[in-house]
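Heads up, one of the protein chains got dropped from this complex, but the rest are sitting where they should.
Now for subunit A:
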């Protein structure tokens, strides 16, 4: 009992030694229990130095006859591995012996420890696996471990050889017939996760099917979960189990039932869909909200797979909308309906009507606004838009102010896009002018005046619509930051100065707390940095004539870490100039640098000619300074070149204690790395929210299509990221993420080229043959020349 308390209290290293001596005595005592516990406690509380002292005892303990003692020592070894890996690795001989031992759990712990120490050495792991698969493994736990390691080896070996021989695959298959259920389950799971042919997959699926009808809920649950995962990638393999899955739908355990339904939804074919829908309707009333959301998502993907069946699914979704449910649930349903409407043109009329009926008594403001906005986009394009006006106008009369404001916007959209309805809409909008809420009145006035033509906005009606309803291409976060820094003055706020760079939000995984740290808010630093650069550069007289700053790159390190002078450079691109800003830091306290300049060798770059150079008067210890070098280049041409740089300065000794500076200094040079200006520097990463719309809106004349072979690449994901970085454009709609095991991928990129030319790129990648990647590139932009240039960049990259 005392041992428990010591473990819980975990004393600090000063107090520890009081306890350690008695614990060390215990380690050699006769009673094995004390030895085991003493070992475990000691290993919890000591640090590296003390560990070497007791190492001898630990090694003895590992090979002790009593399995309790050796298990204790091995488990402590696993924990110590995190902190003191080298020490633990020295025990490998003893651990090897332990792995051969007869006691079941000792083998398990020994195997775990051995694997952890040899994790990074692939050859050692495969040797370990091969020796054990031939030998006998006693405990089921050890078997499971072995299965996991085996599948790891198979996975790693198959990345090298295409038609990888599966040396250990037979072992996995034999495990399917093992006595212990956990071994069978583990083996089946690992087989399904690997890339196997259908024939090899079949025995695993049969085994899982047997589990489905077991009496133990845990088994059923495990089997259904695994089948669910398989169904995502290989629905055909799971169809045999459909009958069992249908019986599971009425299982007592609700998780099992939901998983069974979602699996059925994934594997169903067109004929069974109707039957499934009927069964699901009766099922939905039983289950809790979060299960319902899962089912709705599954129905959505099913409908996208079978577009012809949209009618029954629409009915189902709209019925679910009418029932009781929480916000998340209703939101999921609305999203599903919206997706169906966008994907299946036939479903539009029905879907919109259902949504209209829903907003009649929807209690969630957010959903009502979302639906009204969506109605505004889609409604005018239908055959009879006037049908929806009644629903929308009712919102204006009945609901709260947020919803009223959205309804006014929607009415205006209808009026703008549908000529015939304009006069009627005006009548309705005029009534809104008397509303109690400011926002509603403002919007009504705005729309009335601009649509009536009373206030001139642009020349044509198209301009008006663009102004009122066009998408806002400035990210909100940047706009907010710029507005904050804007001080009221004579100059109006210039929205074009707001940076359009959107920081890509890292995807937040649901498993975040356990596996990865949650990706918080994107750092606001880049936004302010760009604005700061703009301010700083425009304050320098020589550069103010260059015009608007197009793009500033990220700082590029030109020296390695821990050198005497740390230099990084930021490239600022203007229309016909390039300014290189060298940020220098002096890390030597005894030196003071004066008259610091950078000599840039531009002999390789014919198109660039140096215009001016701003040097730094002094560079003291630990205070960074900037040196600017400006180059002129032909306008709008994405010139690429390499610059070699040498830092030149006069160095003076400084007495660190008194701070006095020596009078005479020595001239010196410091070579730093070369700098390349690449075509990606001329491209701003700008995301587009709706790629398809933007693509349609671009001039098809400017489209250029070509095919390239990219040669042998590590993986599809690697090829995608390589091309994206060469072009320097922003991936849209999450297409930069390539699902593993994908044989082809489409990536959508957007950006703004120098000269403010919008560019959109559609890349299709395919794996042809082993590892050979072929790519088809389609470019559209505002300027056909730019499209050609993009192809040049890729061809040379």
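Following the convention adopted for this analysis, a contact is a pair of C-beta atoms (placed from the backbone, for glycine too) under 8 Å apart; a residue touches a chain by one contact, two chains touch by 3 or more; residues count from 1.
To be clear about the criterion, contacts and distances are computed from a predicted model.
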{"item": "Candidate names \"GPI transamidase component PIG-S\", \"Proteasome assembly chaperone 2\", \"Barrier-to-autointegration factor\" or \"Coatomer subunit zeta\"; UniProt protein name, chain not shown", "value": "\"Coatomer subunit zeta\""}
{"item": "Residue, one of A:71, A:581 or A:702, that touches the chain absent here", "value": "A:71"}
{"item": "Selected from A:64, A:94 or A:186 as touching the chain missing from the view", "value": "A:186"}
{"item": "Option touching the unshown chain, where A:90, A:216, A:278 or A:381 are the choices", "value": "A:216"}
{"item": "Residue ranges of subunit A at the interface with the undisplayed chain", "value": "1, 4, 7, 31, 33, 37, 40, 68, 71-72, 75, 78-79, 105, 108-109, 112, 115-116, 119, 140-141, 144-145, 148-149, 152, 181-182, 185-186, 189, 215-219, 221-222, 225, 252-253, 255, 290, 510-511, 513-514"}
